[in-house]
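If you scroll down you'll find the structure; I have some questions about it.
Heads up, one of the protein chains got dropped from this complex, but the rest are sitting where they should.
Going by the order they are written in, the chains are A, B and C; count residues from 1 in each one.
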Amino acid sequence: MQLGMIGLGRMGANIVRRLLKEGGHDAVVYDRNAETVKSLSSEGPAGSSDLKDFVAKLKKPRACWVMVPAGPITEAVITELSGLLEPGDTIIDGGNTFWKDDIRRARALKEKGIHYVDVGTSGGIWGVQRGYCLMIGAEKETFDRLEPIFKTLAPGHGDIPRTAGREGAWARSEEGYIHAGPVGSGHYVKMIHNGIEYGLMQAYAEGFDILKNADSPRLPEEERLDINVTEVAEVWRRGSVVTSWLLDLTAAALMEEGDLKSYSGYVDDSGEGRWTVQAAVAQAVPAEVLTSALYTRFRSRQDHTFAEKILSAMRKGFGGHLEPKVPPPDVDK
Amino acid sequence: MQLGMIGLGRMGANIVRRLLKEGGHDAVVYDRNAETVKSLSSEGPAGSSDLKDFVAKLKKPRACWVMVPAGPITEAVITELSGLLEPGDTIIDGGNTFWKDDIRRARALKEKGIHYVDVGTSGGIWGVQRGYCLMIGAEKETFDRLEPIFKTLAPGHGDIPRTAGREGAWARSEEGYIHAGPVGSGHYVKMIHNGIEYGLMQAYAEGFDILKNADSPRLPEEERLDINVTEVAEVWRRGSVVTSWLLDLTAAALMEEGDLKSYSGYVDDSGEGRWTVQAAVAQAVPAEVLTSALYTRFRSRQDHTFAEKILSAMRKGFGGHLEPKVPPPDVDK
Amino acid sequence: MQLGMIGLGRMGANIVRRLLKEGGHDAVVYDRNAETVKSLSSEGPAGSSDLKDFVAKLKKPRACWVMVPAGPITEAVITELSGLLEPGDTIIDGGNTFWKDDIRRARALKEKGIHYVDVGTSGGIWGVQRGYCLMIGAEKETFDRLEPIFKTLAPGHGDIPRTAGREGAWARSEEGYIHAGPVGSGHYVKMIHNGIEYGLMQAYAEGFDILKNADSPRLPEEERLDINVTEVAEVWRRGSVVTSWLLDLTAAALMEEGDLKSYSGYVDDSGEGRWTVQAAVAQAVPAEVLTSALYTRFRSRQDHTFAEKILSAMRKGFGGHLEPKVPPPDVDK
Partner (left out) sequence: MQLGMIGLGRMGANIVRRLLKEGGHDAVVYDRNAETVKSLSSEGPAGSSDLKDFVAKLKKPRACWVMVPAGPITEAVITELSGLLEPGDTIIDGGNTFWKDDIRRARALKEKGIHYVDVGTSGGIWGVQRGYCLMIGAEKETFDRLEPIFKTLAPGHGDIPRTAGREGAWARSEEGYIHAGPVGSGHYVKMIHNGIEYGLMQAYAEGFDILKNADSPRLPEEERLDINVTEVAEVWRRGSVVTSWLLDLTAAALMEEGDLKSYSGYVDDSGEGRWTVQAAVAQAVPAEVLTSALYTRFRSRQDHTFAEKILSAMRKGFGGHLEPKVPPPDVDK
């Protein structure tokens, strides 16, 4: 079937490529950068010069996938697009939108007879080759109509061992996509996916940090161990309980540079980790690990917090403790 | 080569089986339960009636793998065994021993000319079929002599995609075992492995908890979502960033029973998670996630903590708040 | 000056009493329960039969303090009241309202010429006697007009030792009230106050829990200590670094019942702890302790979490571990 794609960054362009190559689908593409459109259309899809042209080139009922940065840009594109579409058309938001925004938008678009689908997409830069893991929120009819698109984008069951207890025809989840529920559900499940991702990453990160510091000068000399973290990461890929794709990536990074010294240590976060915490708080579900993983990133981006200065000020107040202005060079490195 | 195995529980017996079947090695086995010895020896290895008999049946220099519960039982077996061995022999502790105990023991055994090896073994009940991921602490010569054993037990490189940057002959780590360093290093690395395992598990657990509670009656009705966690676990196995073996196991458990109602929620912990926290504290490395994962297990085993009662007592003190004696039935379930 | 009070629960009634007794002010009171109005008006203030009567009895420009449960009830009362007031009148919300709701309301009321003030009030059931610590959000003119009310309600500088560096006339903060900033600021500061309160409470609670368990059967016999927590709480009130009012309350609670066995361990939370976490996340400020304190309360209200069952399911999956259905009676109590 035909899909329109707005936003031809790495993700948008690769999704189009996969649709054409793996599924024999058809695409109309648009990006505010005309060069980008020209470049991708040389690979097959029809280019378009603006949103009006884009809409005109799509067959009805239209399916328009928006793949631009989440937040105000996505909002603006959807607003403009919705002014050009007709009843029966569908807007698919494939970015990392906040799920409550999906619900709000779907409600507004429904009044115009326009359908809305939120797709949580995991797989990052590897998706074009591995396929994308898709979590989809939509009304049933809309999901059904677009399913051929999702099926092509997903990895398929491949040769991953089947989960015990599953038999017969492959379920959608085994093909790598699910209809998670009504609008909002796709991004909700993707949000939790990313929340978990933060937690998993932090678990590995802390473990490797302790391994790296097993020879810390803080320790009694006879208790210091010099551990090769690159070899540890590799061996854990082989039959251990902590085997995972994130570990594979860690092993590759450590292979390239065992002390990771080219990294600053500044770690960004996108919205999903924060929304996961909000969701936990709203439900009164304790989420210590997912929250700590987020806070660690916050802390990584600061030189020092005001909180730490408050601590030192109190210590001076009750004990006359004066912290060193510049930390001693040989301690806690 | 020949290995002696003491302790024929699931792990010990399976290690012997794998040695015989996959590596053509030879084994002498002992267990305090004579029936167990008899049963396993019917599969090939030589049985023995007591430790003396066990030692007598082994070729010199002897290699004796101890695979009994960590702690006092391992300590007792090693003490008795060391009284029967001769200089040049080796004791291998394959359990989850505290790494400082390894160092202490190795030092004592060295005076008798007996070698000591600590092997961290991951793979659980799946090891017999997948192979065991081995982290080994030993003097170089001892490690070299026993390497054929380790090589057979490890999974081998199999068809797991090779880490970018690795080329040429397969490294030991790629075959699934490493010489982590001197005595103590094997269990140290295994300890951190388990610490990470706790963190990973808790990250998934919290994420699925939030998904499960996405339709909590605490939430405004229009914000409730009914998510099928079984399908979510399955789809995440397919190309998502959170793919892992632990996720595979979760998907299987949820396939069997979507609400896991047959589990009590009581979660045990073994020593490694605790020692990981101790190691972090000793090095002054922050380990929020690994520690929270441990504390969650502590909490799971209590009805209520004294801490919680202190909180209620204060609340009554300053605000006259009276907590319900029995929680209201419809809240926070 | 004159104040109207809506909501004659413990807080509302005591505020009126303090205004009349300590400041010679005048009050008109209303509660939906006519008996309550009657009872309080016998102590001096003018009673009223409904909101219309209440408004009629107040001198212009009217000052109406709303002291009913935060959330929908406060919202409803303010909505009804605002329909009865005239330009120049003021509504004071003295409850624990979410600060963004204050900003929204003030904006709507401003269109009618009605002023809005948010007052964070600390002191609980002790306020009538100690005075109330007040954090006030308001336009400057409104604050100035109402200041006599705030000054009377606040504790005054009393005999609390003056902070080093402060001299000359007493600042408002030293008298126990502040103009925290524009509308929303009062409840914002109160929100953080409560967030801190949760953290402080949890710190004491964990410490006393460890003291209580210093004789845990989990510990080696020679390392068990039997600590009298009642005496510890008392001695810490005397010159220690952890002296505080919360500790005073703890000491009193432990004096009454050393094992606190009449408390269920179920701990409620009100919105401020949650909003504090939201504020931290929005600012990207790490707030581990304030968040953990909140999560502990969430956990205290559940029998078991789904997260814990997920953990057990994984443990069974990789290690064949079966958790006890019913925890062993002698462990982790």
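Just so we're on the same page, contacts are C-beta pairs under 8 Å (C-beta built on N, C-alpha and C of every residue); 3 or more make two chains touch, one makes a residue touch a chain.
Quick caveat: nothing in here was measured; it's all calculated off a predicted structure.
Chemist: Relative to the complete complex, which of the depicted chains are touched by the chain excluded from display?
Modeler: Taking every chain of the complex into account, the missing one touches A, B, C.
Chemist: With the full complex in mind, choose from C:D50, C:E80, C:D144 or C:E231 the residue touching the hidden chain.
Modeler: Of the listed residues, the one touching the omitted chain is C:E231.
Chemist: Among the options C:K60, C:K100 or C:K140, which residue touches the chain absent from this view?
Modeler: The single option touching the absent chain is C:K100.
Chemist: Looking at the full complex, which residue from C:R32, C:K57, C:R130 or C:R145 touches the chain that isn't shown here?
Modeler: Residue touching the chain left out of view: C:R130.
Chemist: Even though one chain is hidden, which residues of chain B still touch it in the full complex?
Modeler: Touch with the absent chain occurs at residues 241, 269, 274, 277-278, 281-282, 284-288, 291-292, 294-296, 298-299, 301, 305, 307, 318.
Chemist: Suppose we count only contacts with the excluded chain; which residues of chain C make the list?
Modeler: Residues 100, 103, 122-124, 126-127, 130-135, 154-158, 160-161, 163-166, 171-178, 180-182, 184-185, 188-189, 192-200, 202-204, 206-207, 209-211, 213-214, 216, 218-219, 222-223, 225-228, 231-232, 234-248, 251-252, 255-256, 276, 279-280, 282-290, 292-293, 295-296, 332 of chain C touch the chain that is not shown.
Chemist: For chain A, which residues reach the chain that was dropped from this view?
Modeler: Against the missing chain, chain A presents residues 10, 124-126, 201-202, 204-206, 208-209, 212-213, 245-246, 249-250, 252-254, 259-261, 263-268, 288, 292, 296-321, 323-327, 331-333.
The rule is short, and it goes like this: only the chains that are shown with their structure count from here on.
Chemist: Whose C-alpha centre lies nearest the centre of all protein C-alpha atoms?
Modeler: Going by the distance between chain centres and the overall C-alpha centre, it is A.
Chemist: Is the contact between copies chain B and chain C built from the same residues on both sides or from different ones, judged by whether over half of the numbers are shared?
Modeler: The interface is built from the same residue numbers on each side, given that over half of them are used by both copies.
Chemist: Measuring from the mean C-alpha position of chain A to the mean C-alpha position of chain B, what distance in angstrom results?
Modeler: 30
Chemist: So the centre of each chain is just the mean of its C-alpha atoms; given that, what is the distance between chain B and chain C in Å?
Modeler: Taking the mean C-alpha position of each chain, the two centres sit 46 Å apart.
Chemist: Spell out, as numbers or ranges, the residues of chain C touching 2 or more other chains.
Modeler: Each of 288, 292, 296, 298-299, 301, 305, 307, 318 in chain C touches at least two other chains.
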